[in-house]
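A single protein chain has been removed from this complex, and every other one stays in its place.
Showing subunit A:
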Amino acid sequence: MSVLVYTESEQGKFKKTAFEVASYAKAVADQLGTSVTAVTINAGDGSELGQYGVDKVLNVSNGDLDKFNANAYASVIEQAAKQEGANVVVLSSTADSKYIAPLVAIGLEAGYASNVVEAPSSTAPFTVKRTAFTNKAFNLTSIDTTNKVIGVSKNAFGLVASSGNATSEDFSPSIPSSGVTVQSVDKATDKVTIADAEIVVSGGRGLKGPENWGMIEELAEVLGAATACSKPVSDLGWRPHSEHVGQTGKPVASNLYIAIGISGAIQHLAGINSSKVKVVINTDPEAPFFKAADYGVVGDAFEVVPVLIEKLKAFKAQNA
């Protein structure tokens, strides 16, 4: 028996979420008194996973898996779980992992809990805490089946360093044919994505027009952040739809979220509740965002943001 974790990579490098789910798997394994096996797909050398508690890495390297394919990836994870006799399979909350997880659950006849934010509060019954009602509440759920699939929310558990070493093995599962074929991928590779970003800088209708986004982009650049926006901003075509965050847009679970000229409507906040630290810059002290934020500046974005950019540049230069 062991706990199996799928550690996602991109172009041969592990994503940060891979280390987070490895840390989570380690916590579960400690509770169950067992070890952690990671399965990787075209990730190259997996030994660094040892730093987050992984004991053994199953390396799959196969050209047929270069393009993401949910069915095939799910099948690989399933076969790894069966080989290892793993009852608990841990995945992250990236778009790809959320796509795979229900398929793995069906394959293993496993109960599945998604958006899990803490290590199990008990292992018999196996009880996890997950977000519900678009982050307005938590739900304690017990997974009652022998096999269990857990999807861990981003940035909820964090990275936990371990001192272990991971052994590495090649793993050659059979790859099923799939009825879904990727034709093309359209993705800006030079920009930090909202999903991966530690810091997100977001602009609302208070910025008046698309021509004013230069300072948002500059602030994001100084911070190594992704840019985002409120729904009306994408509806008006000021920014692309992929930047729209909130209940009907993307969820943000970054470490820092800076909202500029955003009022803080409930549907917007629903998408950013799981961000750790929230900063708001808004002219209106009555804006609801001030109730949700940790730090606030009541002020005009067109005056505050340029100053913030200059001061941050100086700060970065000093702390480089």
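Side notes on the structure shown:
Convention: contacts are C-beta pairs under 8 Å (C-beta built on N, C-alpha and C of every residue); 3 or more make two chains touch, one makes a residue touch a chain; residues count from 1.
Following the convention adopted for this analysis, contacts and distances are computed from a predicted model.
One chain of this complex is left out of the view, and of "Cytochrome c assembly protein domain-containing protein", "Electron transfer flavoprotein subunit beta", "DNA replication and repair protein RecF" or "Corrinoid/iron-sulfur protein small subunit", the protein name its UniProt record gives is "Electron transfer flavoprotein subunit beta". Only one of A:N42, A:S61, A:N212 or A:Q247 touches the chain withheld from this view, namely A:Q247. Think of the hidden chain as still there; on subunit A it touches residues 68, 70-71, 94-96, 98-99, 101-103, 105-107, 110-115, 125, 127, 129, 131-145, 178-188, 191, 193-196, 199, 223, 235, 241-242, 247-249, 255-256, 266-267, 270, 273, 276-277, 279-280, 290-300, 303-304, 307-308, 311-312, 315, 319.
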